[in-house]
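For this depiction, one protein chain was excluded, whereas all remaining protein chains were kept in their positions.
Labels for the chains are A and B, by order of writing; each one numbers its residues from 1.
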Amino acid sequence: MDEPLLRVDSVTKRFGAVTASRNLSFTVQPGEIHALIGPNGSGKTTIINQLSGEINPDSGNIYFAGINLAGISVPARARMGLARSFQITSVFERLSVAQNLALAIQAHQGHSFRFWRRAHADPALGDLVEQALARVGLEERAEEPAINLSHGEKRQLDVGMALAGTTRLLLLDEPMAGMGPGGTVELSKLIRGLKGKLTILLVEHDMDVIFSLADRISVLVYGEAIATGTPREIRANPQVQRAYLGERL
Amino acid sequence: MLLIVEQFLNGLQLGVMLFLMSAGLTLVFGIMRVINLAHGSFYMVGAYVAATLVHQSGSFLFGLAGALLVTALLGMVVERVVLQRLYARDHLDQVLATFGLILLFNESTRMIWGRQPLFMDVPDWLSHTVELIPGAPYPSYRLAIIVVGMLVSVFLYLLFTRTRLGMQIRAGASNREMIAALGVNINRLYTLVFGLGALLAGLAGVMAGPILAVESGMGESILILTFVVIVIGGIGSIRGALIAALLVGMVDTLGRAFLPALFRLFLPVAQADGVGASFASMSAYILMAAVLVWRPRGLFPVAGS
Partner (left out) sequence: MPVASRKWVPLAVLAVFLAALPGIAEMLGDRYLVSLFSRLLIYALVAVSLDLILGYGGMVSFGHAAFFGVGAYTVAILSFHGFEGTPFLEWPLRIEGSTNALVTLPAAALCAAIFALIIGSLSLRTTGMHFIMITLAFAQMLYFLYISLERYGGDDGLSLYSRNDLPGLDLSDDGNFYYLCLGVLSISLFLGERLINSRFGQVIQGIRENERRMLALGFPVYRYRLACFVIAGGIAGLGGGLIANQTEFVSPGLMHWTQSGEILVMVLLGGMGTLFGPLLGALVFLLMEEILTGITEHWMVIMGPFLIGVVLYTRGGIYGLITGQEKAGG
């Protein structure tokens, strides 16, 4: 097997009496779509936030492409190619769709202490913005302020921003949350199209989406990974079935 | 040595005043998440009302009672009429509206009482000096301020730890949603907290009356030191306010008293006095900067603020 792109090694994080990550370990291989599932409160968003660097583990280490991420800031991780989307849609509402994507691209083009040239007339941004718009299917809405987009479109924009830079690992935190069936199909298509080009760590509640998209699945219960395997293995795992007792798998 | 004791007491006295100002304001910030610049106005109104009543009636206690009543009522009216409309707004709107309130209050006092500062007499029964340690007489009025400040601290401590209202207020400072979920009438709680804060500011104003000139704009000079206290203590923390108030009171007072002398040790006298005065005027702010570098959310950060 290749060297994993992401290795979470015995990570523990407590919030007061609650242990949100308990000696948690798993790996993500280059090129795979790896899903994290688990009941509510199993610590899925907590581990995403530790990967992106918004919170730091109490103990344990996280390696990205062989580099220990301890002490590396959120923006520095992002520039290393660790991009994320947010559970609650997080776009720049008063900026246009194109401006949203341009900012995401700009982040990966060195510093932005450039005070003179108009960003929207910058050829180094323009083509890439076009591509990013096409990728998420929002060409028609390019000049629209993001606040005017539908919920599904905002989601697509959110994911599109996470994809816009030189992303190597994409952390998707419940991308389908609050979407109707139509939107789910659109976004699934987008994610499936990325398969093989990009490594994805996906947190999601929609089991149909998970089992149709993921190469491997890790199951979290009370902050601990109780099983990792292919969708078929996970379905057959008695421990997982016990954890999900009463929930459809 | 005697000078040190005297300055130490002066520092304590300033600290107590700052605590009275900041205790209410830090709650308003912490619970209602509203930034209120007009808190100094209650201090000023307290001083004016007391000065007038004392002058008319000759009784300090009557003046004090009247001033407390007026400032508490004024606080509650201001909360109902203006502040309540600002809770949902961003901080900028709150800053500007309460800035407008300051202009209104300052100018109103000028219209009512004129531009000349009022002077307020120390009550007879507090116009003596006390020798705390032999050979160091200290004005009993200033000592009374310190005692009142301590009593208020104890009162607030009991209020917050022993009463239902106090529990609700504390819960509100750390978790607003929770007190709403517990079925507490938030609007009433807010009005009460605001009234209490205004009353404490009014009390500080009354006590400052005989020491400082009672004049329009007097609230703002102490307001900004109050902000320094709240930033150092941590927004929403009464304990932080108490400790930071004493700290700022000491640093400011001792800085003014001793920094020039300190600089004279290694600078020519004229220069030392200038530099010393400059540093003394900045000492509280330098303290704030140091705390910020060390703990950006203050010494006692309250969860959720």
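Keep in mind that, in the parts below, a contact is a pair of C-beta atoms (placed from the backbone, for glycine too) under 8 Å apart; a residue touches a chain by one contact, two chains touch by 3 or more.
From a predicted model like this one, the values you see are computed outputs, not experimental measurements.
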Selected residue (touches chain absent from view) among B:Leu92, B:Ala181 or B:Leu265: B:Leu92
From A:Val28, A:Ile47, A:Ile62 or A:Ala78, residue that would touch the chain that is not displayed: A:Ala78
Touch with the omitted chain, as defined above, among A:Ser112, A:Gln131, A:Ser150 or A:Ser212: A:Ser112
Interface with the unshown chain - residue positions in chain B: 29, 33, 35, 82, 85-86, 89, 91-93, 95-97, 99-108, 110-111, 220, 224, 227-228, 230-231, 235, 274, 277-278, 280-282, 285-286, 288-289, 292-293, 296-298
Chain A residues touching the omitted chain (full complex): 52, 54, 73-79, 83-84, 86, 90-96, 99, 102-104, 106-108, 112-120, 122, 145, 161, 165
